[in-house]
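All protein chains but one are shown in place.
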Amino acid sequence: MNDYTASEMMIVAAARMLADARVVFVGIGLPNIACNLAQRTVAPRLELIYESGVYGARPARLPLSIGDPCLVSGAVGVMPISQLLQYYLQRGLIDVGFLGAAQIDRYGNLNTTVIGDYQQPKVRLPGSGGACEIALMCRRVLIITRLSRRTFVEKLDFVTSPGFLEGGDARARLGRYGEGPAAVITDMGIFRFDRITREMFLASLYPGCTVERVQEQVSWPLRVADRLGTVAPPAEEELRILRQELDPAGRLRM
Amino acid sequence: MNDYTASEMMIVAAARMLADARVVFVGIGLPNIACNLAQRTVAPRLELIYESGVYGARPARLPLSIGDPCLVSGAVGVMPISQLLQYYLQRGLIDVGFLGAAQIDRYGNLNTTVIGDYQQPKVRLPGSGGACEIALMCRRVLIITRLSRRTFVEKLDFVTSPGFLEGGDARARLGRYGEGPAAVITDMGIFRFDRITREMFLASLYPGCTVERVQEQVSWPLRVADRLGTVAPPAEEELRILRQELDPAGRLRM
Amino acid sequence: MSKLTTMREAIAALVHDGDCVAIEGFTHLICFAAGHEIIRQRKRDLVLCRLTPDLIYDQMVAAGCARKLIFSYLGNPGVGSLHAVRRAVERGIPAPLELEEYTHFGMVARYIAGAAGLPFYPLHTFAGSDLPRVNPLIRRVENPYGSGAVYVVPPLHPDVAIIHVQRADQEGNAQIWGLLGVQVEAAFAAQHVIVVAEEIVDEAVIRADPNRTVIPALIVDAVVHEPFGAHPSYVQGYYDRDTEAYIAWDAISREPETLQQWLDEWVYGLSGRAEYVEKLGGQVWQRLKPGDAWSGRVNYGRYC
Partner (left out) sequence: MSKLTTMREAIAALVHDGDCVAIEGFTHLICFAAGHEIIRQRKRDLVLCRLTPDLIYDQMVAAGCARKLIFSYLGNPGVGSLHAVRRAVERGIPAPLELEEYTHFGMVARYIAGAAGLPFYPLHTFAGSDLPRVNPLIRRVENPYGSGAVYVVPPLHPDVAIIHVQRADQEGNAQIWGLLGVQVEAAFAAQHVIVVAEEIVDEAVIRADPNRTVIPALIVDAVVHEPFGAHPSYVQGYYDRDTEAYIAWDAISREPETLQQWLDEWVYGLSGRAEYVEKLGGQVWQRLKPGDAWSGRVNYGRYC
């Protein structure tokens, strides 16, 4: 059962989390392939929505960009971005949003804007795009990112997309937004968030991974679930769909 | 030259006022036929826009309603009403709007809402529809209505669509709206508005009409231009288009 | 998953006494079939919203279904008054009718705010008119970028919006051409949506032209296949507006008695739209049938 990569495990773990979702706001890359896998396994009625203005896409190939023409042909609907952001996302119709990040803190806040000072950046990152509104307005958010001390930091250089802010009821006090991050799916295991403190804790590990190896990649003292779960490895059918149907070139699985 | 009706003269007078207009917001009835006449005479490039969501209509028949299907087939564009009201009208792209009224005062304010008290109406009229925003947002407004003391009143029972309010710079103080009423086209002559006081004055008479007969139909002491003009009667070509092309059944000309 | 059902079942399941109901459509695509079914099921105390209440709300008011209108134009377009509504407003017959009044733009803005999940929507109309004086929901907010205030209206969230369309699949993905009115905004603003379609088509027809889709199945609760369901309103490309019926309504509705006779004959006396279509007769449908004017096709391209 060792014939899968860490990326494949991440994708499979992400796909399984969509079992009860009806509409998912899809990002490009890992989220896109995870959503397509979910459609073919746990969530056959899952509808894919892309911030480019596409609802109910059925891409015939793996798109490189969020606005690829393959997302349009055969979709249920195509609309101005203004309509998608207002009538679907801000109206609260989207169940799940996927986000990645260059930096994440223990409360699931995300930075995709700058490393260093905003006015004198060391590294200028892309910025929000739609991430800030996805983080706020989807009913729940799944964060997908590889573990690394550079990513899992004590303090963000910039809050692009709010998670639970400083924890506790800080997010709830923002107003009527979505529930915030539900999980962080990494290449070693899955984090969830404490219902009271809103701090993330390691909830389950992938086969062969250990708490110690996870802690090495996280800048703060890690909290671990009392009963740490183990994620089932990818099933043969999951791998078959991934490798043969979704990413035959292996662009995202490696 | 007496072979035309007062309505025909009104329509012809209204059409001639569109000579320099590019886009006109068309109401149903007399304005509609006037705009169509203008397109065929003084303003061949005139574009007709209807609040139902149609831009650049070329109706093949005289529509009874502002949302008739003949306005759609062959139009340049059809859009949600929200787009038309925001991106065309509120953005300031419409040169001329036509309005009628149940009551009008000397400053060109219009009432189409109630006769009597608003809460206990004697006659409940249709209300604004799009009239209030047309009155405010078109660059200039042409009012078309028959003379009558019941219509030309000292004081409106309700201000549905603002003209020059209480006169002077009252309208200008509202903010960046259109210039307000440019003329009132009646069945006996045409009123314009004083540049300073903003009170309407009789600017020109149709052939055969007199100041005295106009005054009989107006509730306030009429002001008359120093040099009262005379409107040329309908030309043969104008009448031909009206009678043969636009309103062969004579629904609006009588 | 198919949401196909009958008009009777859709109205029974989704329209409740006291609900706020929007049967939208600007001249085009007004679902008279749904209004008549609401009358037949004797729904009461409805708050009816529409830009232009039109004949359908005149009939529903006369039948005693409504306690309030939220609207912007109260007339029989091109003809004259809505006599039943006027009787209710001016003389309380059959019962008083509360009015909440805007301009068209004000109503559109209320639907946009509802569809967009906004607490208010800004617009430049109302200035200088008496409407804000009689409608306390029309308010102002300061412009944080300069001097002066802007008018705003609050969101409108109908309990149910009824949207007539040319075609939909059985899940409720729906396409419209011709006048679009405020249907998209009303549907997204509402808590529940009933789609009524002239034709039920395969999902592949929808997916072949995604830019024409105006309402996604996501927000649709029920789909009703009801050909000719918009008469005497019209469906672009399917049947013309029956202006004779609009003109005739003026005489029918001037007296409560003739109006009630009409309701008995054309609403209570019929089981549903199919009987109405048959009763109206082939000559009328022949008169209302337009000629053809086909759009071209466009190429979306296959990308694989």
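Read from first to last, the chains carry the letters A, B and C; within each, the first residue is number 1.
Heads up, the rule we're going with is that contacts are C-beta pairs under 8 Å (C-beta built on N, C-alpha and C of every residue); 3 or more make two chains touch, one makes a residue touch a chain.
Values in this document were obtained by computation on a predicted structure and should not be read as measured data.
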| item | value |
| --- | --- |
| Contacts of the hidden chain among displayed chains | A, B, C |
| Option touching the unshown chain, where A:18, A:66 or A:101 are the choices | A:66 |
| Among C:79, C:93, C:134 or C:150, the residue in touch with the chain that has been omitted | C:150 |
| Footprint left on chain C by the chain that the document does not show | 117-124, 139-146, 148, 150, 152, 154, 166, 177-178, 180, 205, 208-209, 211-212, 236-238, 240, 290-304 |
| Interface residues of chain B (partner: the chain not displayed) | 22-23, 45, 47, 54-56, 58, 60-61, 68-70, 72-79, 83, 86-87, 90-93 |
| Residues belonging to chain A that touch the chain removed from view | 28-29, 51-54, 63-69, 72-74, 78-82, 85-86, 89-90, 109, 113, 118-119, 121-133, 136-137, 158-162, 165, 170-171, 174-175, 177 |
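In this text, only the chains that are shown with their structure count from here on.
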| item | value |
| --- | --- |
| Interface ranked first by C-beta contact pairs | B-C |
| Length of the line joining the C-alpha centres of chain A and chain B, rounded to whole Å | 58 |
| Whole-Å gap between the CA centroids of chain A and chain C | 40 |
| Chain B-chain C separation of Cα centroids, rounded to whole Å | 29 |
| Per-residue multi-chain contacts in chain A, two or more chains | none |
| Numbers and ranges of chain C residues touching at least 2 other chains | 184-185 |
